[in-house]
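Excluded from the complex is one protein chain; the other protein chains are retained at their positions.
Presenting chain A:
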Amino acid sequence: MAFRMSEQAYYVLLSLAEEPRHGYGIVQAVKAMSDDRVRLGAGTLYGILDRLVEAGYTEASGEIVVDGRVRRYYRLTPDGMAALTAETARLTDLASLARRVIAARPTSRPALGTA
C-alpha cells in the first residue's frame, strides 16, 4: 500500500533526517521545528512510526534503558531519505506555483456582480 505523506509524517521524517531519535526526542524535535504548532501525542506518533517502518522509510537502530525505561531509537533508511527528498521537491514546486499565482494576482480589481 502506498504511504500517505501527511504533514505530521513529513515532520517525523524531517526530525529523523537530522539524527536518530527516540519517541520523546521526535516529539520534541517536531514541536521545535513547527514553532510549537504540531504537537504529536503518543498515539499519533506510534501510528506514524508503524506506517513508516512498514513502508521501509525508518527502522529501529537500537535501544537504551534510562531510569529503568526503554528508549528505542529510530533512524531514516535510504528509502526514507529518498521519500523525504521527493516530498520536499513536491512541496517546493507547490510553493513556487503558489508564489507565481499570488504574484500574478492584480492588486485591485472590480468585485464580480457589480455594475
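Everything that follows uses one rule, which is that contacts are C-beta pairs under 8 Å (C-beta built on N, C-alpha and C of every residue); 3 or more make two chains touch, one makes a residue touch a chain; residues count from 1.
The rule is short, and it goes like this: contacts and distances are computed from a predicted model.
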| item | value |
| --- | --- |
| Name under which UniProt lists the unshown chain, selected from "MbnP family protein", "Branched-chain amino acid ABC transporter permease", "Integral membrane protein" or "YciI family protein" | "Integral membrane protein" |
| Positions on chain A where the hidden chain makes contact | 22-24, 27, 41-47, 50-51, 63, 66, 69-72 |
